[in-house]
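With one protein chain held back, the other chains of the complex are shown just where they sit.
The chains carry the letters A, B and C, assigned in the order they are written, with residues numbered from 1 in each.
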Amino acid sequence: MHCPDQKGIIADVTQFIHQSNGNIIYIDQYVDRVHKSFFMRVVIESLFQKTTYEDFQTNFDRDIGSRYALRCSFFLEDKIPNVAVFVSKYDHCLYDILTQQRSRKLACNIPFILSNHRDLESVAKQFQIPFYHVPVTKETKPEAETQQLELLKKHEIDSIVLARYMQIVSHRLVDAFPNQIINIHHSFLPAFPGAKPYHSAFERGVKIIGATSHYVTEDLDAGPIIEQDIVRVSHEHEVRDFIEKGQDLERIVLLRALKHHCDRKIMVYHNKTVVFN
Amino acid sequence: MHCPDQKGIIADVTQFIHQSNGNIIYIDQYVDRVHKSFFMRVVIESLFQKTTYEDFQTNFDRDIGSRYALRCSFFLEDKIPNVAVFVSKYDHCLYDILTQQRSRKLACNIPFILSNHRDLESVAKQFQIPFYHVPVTKETKPEAETQQLELLKKHEIDSIVLARYMQIVSHRLVDAFPNQIINIHHSFLPAFPGAKPYHSAFERGVKIIGATSHYVTEDLDAGPIIEQDIVRVSHEHEVRDFIEKGQDLERIVLLRALKHHCDRKIMVYHNKTVVFN
Amino acid sequence: MHCPDQKGIIADVTQFIHQSNGNIIYIDQYVDRVHKSFFMRVVIESLFQKTTYEDFQTNFDRDIGSRYALRCSFFLEDKIPNVAVFVSKYDHCLYDILTQQRSRKLACNIPFILSNHRDLESVAKQFQIPFYHVPVTKETKPEAETQQLELLKKHEIDSIVLARYMQIVSHRLVDAFPNQIINIHHSFLPAFPGAKPYHSAFERGVKIIGATSHYVTEDLDAGPIIEQDIVRVSHEHEVRDFIEKGQDLERIVLLRALKHHCDRKIMVYHNKTVVFN
Partner (left out) sequence: MHCPDQKGIIADVTQFIHQSNGNIIYIDQYVDRVHKSFFMRVVIESLFQKTTYEDFQTNFDRDIGSRYALRCSFFLEDKIPNVAVFVSKYDHCLYDILTQQRSRKLACNIPFILSNHRDLESVAKQFQIPFYHVPVTKETKPEAETQQLELLKKHEIDSIVLARYMQIVSHRLVDAFPNQIINIHHSFLPAFPGAKPYHSAFERGVKIIGATSHYVTEDLDAGPIIEQDIVRVSHEHEVRDFIEKGQDLERIVLLRALKHHCDRKIMVYHNKTVVFN
């Protein structure tokens, strides 16, 4: 939930939950002093004996939500999101997502994998997940996107992860999935946006390279950052070493971001993320 | 504050503060599910118009504290603690503490520096801090401790930091300053307790060395851990490299622990620390 | 190569390679001053026009090796080792090894996977690798080992990786594969050896947990350490969080160690490793 910062919110919210027979398992809050905004994430254990889940939501919005101009999202822990994976030719991020999901460490369904190339079809087959090959050329891009949107709708997709998809996603998809498309960029943003960041990092002679996972917005590589991490390099490393070390980073950073997203730990505001972890 | 975990605490505490015209600037809580204990740290901004600071404490204990069997410590931000620094011959931790305190990044007074050697007297002089030379031998240890206790009392010391003091502090000091004596041990505890940890780490062929800051208890190097950090080593590093790299670590880890302590961010229970950071 | 440290070795070795029309692509050396031992790793590009590969080895041993009491191992880059993977029930390390090997980032063949349980048979199947189920009980342990040794021989295995195998490997295997069995232990050794290290770490209240990959020797968790890494924890993390964070660490640390091993970058001496990286 988030709202303009005011006195008494925490007291009222916790009291409401308490009185609704809910047990607070986890509570974390954050106040952005610059924008005077209040954010809170609460995990509740409840038997919903007196009230149903729907009643709880309705009552909360009526009693608390309206009083504080509070916007709240409700999630049930056992209703996990449907995530589509878009890839191109690299398999390292895809493999990590699939194996972690298979081991139940990543709480999502993966209804399909989509790619503009056929290279990773065998990986999809290995994990018995439907694979759609949707080639993209300059001319066919609008049609390809229409096809993508249809697939996303048909499979009731909640979120999309671009696991090194290598294609710029246009505003039609971004508009349809606001703050629901997660990308991994292979640099320490805002350094080296755009193409070939490892080559640029090598050229500049940096001593540390990074990877950045972010929500996709219409501005390239400029969306809200979810997670970043780095690894040391030295003069001894060539571009191919940057790529090799970087790929290990990419899969770790993307997976962490995706886990937070699927666990509903992220709120987005002012092109930034609040990650309650 | 801490108490047995019960429903409704957060609601009641925040409501009490709210009604006392206090504004919650920071709130963080933690529930230890194993021991069913509740911990909370709250920072309040208050003008104490209706009530005085003393009234606030009294009312809180009466209205909330007694209801939840809650134990609460109150601190005023502008009343910083008096910290005595015990050293031996190494200057790296001492220098860091003194320069950070001088730059107002470490919120404490340093009424005196005490050592069993005269080597660092010049550093104390450089920073115009009283220096006491209290030699310790096997025979004179009881007398030395009596002298230390007198000095600590005379200077109204709240906490002691052992900045590589190299002497085992006996139960008389530990009893007089429970959870108020901070030590830096130059290993990644519980690995390599006791003397010469860098030599032991080298002998074992570890790839990472560490430093650990902890509260001193009667069991050597076994008190509640406040902060740890590590640095990579390789086969190329000799014992003297371990020492050099380790000393950089020691000063950073000790300083972080001391800052948390002076900022009253640490609670101790069951030989562990809760660090609200 | 390694030998007692003497003057002139580097000059003689590099000159020999130069005169044999070899081009040094990589050279790294290390002198252990305590034991006065010299270690060097050299990567050579050669067309072997004048001499064959076998001649090169013979000549080197005759001209250089004997002069310096130098022990040298020769490897051809395109002859990658055969590695058997031993697992129990956890899949995280296994998945990482298989996907990285499949993506050609781990330079080895994996002739078979062996387990004392049937749980991961499906993963082996998914990657089309033979799976042997060899149950181990107190009574059947000697027989099980005989069966293991036969399988290792039949498949011409060079090295074994214990990817959370959870069984103590006896001296028969250790003797048959000296410095060729790689284990991952889920603690920052030498802290918390033996069973349930995450529980012990939680009990002690550490602020950092680790994982250690090492060669297996007859002493439990006491063999030469290859690689270690750590991750921060806090009072907020319970044992299950330690396990979750730790498993990510285990797969990364084991994979790094295994890559170094397969790339022949590791030398073992005095229960330590020299890792030329």
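Convention: a residue touches a chain if its C-beta (ideal position, glycine included) is under 8 Å from a C-beta of that chain, and two chains touch if they have at least 3 such contacts.
Predicted, not measured: the structure shown is a model, and the values here were computed from it.
The hidden chain makes contact, of the residues A:G22, A:G65, A:P111 or A:P224, with A:P224.
Only one of C:I10, C:V34, C:A69 or C:I168 touches the absent chain when the whole complex is considered: C:I10. One of A:R33, A:K79 or A:R104 touches the chain omitted from the figure, and that residue is A:R33. Contact between chain C and the absent chain runs through residues 7-8, 10-11, 14-15, 18, 23-24, 27-29.
Counting the whole complex, the residues of chain A in touch with the unshown chain are 30, 32-34, 188-192, 204-208, 210, 224-230, 234-236, 238, 270-275, 277.
By the touch definition given at the top, chain B reaches the unshown chain through residues 91-92, 95-96, 99, 102-103, 105, 126-127, 244, 247-248, 252.
Following the convention adopted for this analysis, only the chains that are shown with their structure count from here on.
For this pair, chain A with chain C, the centres built from the Cα atoms lie 36 Å apart.
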